[in-house]
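For this view, one protein chain was removed and the others were kept in their places.
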Amino acid sequence: MEELLAGYPVVIQLPVAWGDMDAMQHVNNTVYFRYFESGRIAYFERLELMDRMKETGVGPILASASCRFKFPLTYPDTISVGVRVTDMGEDRFTMAFRVVSHRHQRVAAEGDGLIVTYDYRAGRKTPVPQEVQARIQALEGTG
Amino acid sequence: MEELLAGYPVVIQLPVAWGDMDAMQHVNNTVYFRYFESGRIAYFERLELMDRMKETGVGPILASASCRFKFPLTYPDTISVGVRVTDMGEDRFTMAFRVVSHRHQRVAAEGDGLIVTYDYRAGRKTPVPQEVQARIQALEGTG
Amino acid sequence: MEELLAGYPVVIQLPVAWGDMDAMQHVNNTVYFRYFESGRIAYFERLELMDRMKETGVGPILASASCRFKFPLTYPDTISVGVRVTDMGEDRFTMAFRVVSHRHQRVAAEGDGLIVTYDYRAGRKTPVPQEVQARIQALEGTG
Partner (left out) sequence: MEELLAGYPVVIQLPVAWGDMDAMQHVNNTVYFRYFESGRIAYFERLELMDRMKETGVGPILASASCRFKFPLTYPDTISVGVRVTDMGEDRFTMAFRVVSHRHQRVAAEGDGLIVTYDYRAGRKTPVPQEVQARIQALEGTG
């Protein structure tokens, strides 16, 4: 497990719900994006991004998301979701997600999300705030 | 169909999504409450309740909800959700919901929701505004 | 916490997901029924009800569900869901659910579910199997 999540500075643990499964009796594809979202929000908390948004009006927008499904999760299981930032641009950064099944000790899915920083008051993209950049670098050990 | 929804002044039509089904290959129980919610919001629009809330800070709170499942919905199907107000109190009213399957021409589920009017600015329950009462009575033909 | 869940023989713990919240910035009403469902399934596992269903074709049907919302849950929080059986009939039993917020150390919601035992092969209601009754009584301390 630890090896599978090495290099992911933020990891959350979630139970697979019976109701996450669909008529194919596997966890439904949309639920993986919910897992990614929960991981993303946990990472944002480490950046104090959501609190910052309330003060400054600058917040994250999910511009794109993707998932590669490796094997189907089923209930009962517990998963760990690893999150890291793989790429930093001026007004954007890319997050990578990895979902690991505790029951199977295997990677169930991997994905990416492109985050754009947006100034909601001005109504336009804006550079990633320096303090947010610094916190990402500190988390990722790339500062 | 029309007979099954007689007496419901607000009726919305929704497709059953494949993804609404769970591992039992029936529409999951939580989805019926989403159907009720969609019906409730449609009714609220007829009362201009959501717009009103932005102006006055007085809005609806769902205090309780219930559903009686008559037969299991499956994909593909289309449903109609009928909504009516069955009871008016000083600071609350009760809504009744009926879900009818187009494929089976039968009632799939019935339920209730208790709505309390809440003054979000004052932080307490508040009487149902007179204009809202009047609109409900007009819709229900009980004015 | 322990006092709030006294008398509930099955208790599960779940994280509140950010994505469980709706546009009112509270956990959406349908999600409480998902919490109940997760608690119900955990209880069923203690009865070996789902495994039994595969063998005998006799399984549970949710005939009705209700929830009384006490105060709105928000992210971040962790909840405990307590489950107990409050009433046994010949071909049915009633489950009670209680959702407790860890952050607020308060009951956020309570609800009920009516379970009917159904013989899927014969296509009709069937008495609650004796072994299931015995397991419920053992769990509830009423045997």
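To keep things simple, chains are lettered A, B and C as they appear, and every chain counts its residues starting from 1.
In the analysis below, a residue touches a chain if its C-beta (ideal position, glycine included) is under 8 Å from a C-beta of that chain, and two chains touch if they have at least 3 such contacts.
Here the structure is a predicted model, which means the values were calculated and not measured.
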Option from A:A65, A:M88, A:V107 or A:L139 whose C-beta touches the chain left out: A:A65
Which residue, B:R34, B:R52, B:R68 or B:R103, contacts the hidden chain when the whole complex is considered? B:R34
Residues on chain B facing the left-out chain by the touch rule are 12, 14-15, 17-19, 34, 37-38, 41, 45, 75-76
Could you pull out which residues of chain C are in touch with the chain that's been left out? 18-19, 21-23, 25, 28, 30, 75
Hidden partner interface residues of chain A, rising order: 28-31, 33-34, 37, 61-69
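Basically, only the chains that are shown with their structure count from here on.
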Outermost chain relative to chain C, judged by CA means, is A
Chain closest to the middle [Cα centroid of all protein chains]: C
Chain A and chain B: spacing of chain centres that average the CA atoms, whole Å: 35
Report the inter-centroid distance (CA atoms only) between chain A and chain C in whole Å. 30
Distance from chain C to chain B - Cα centre to Cα centre, in angstrom: 24
Each of the following residues of chain B touches two or more other chains, namely 28, 30
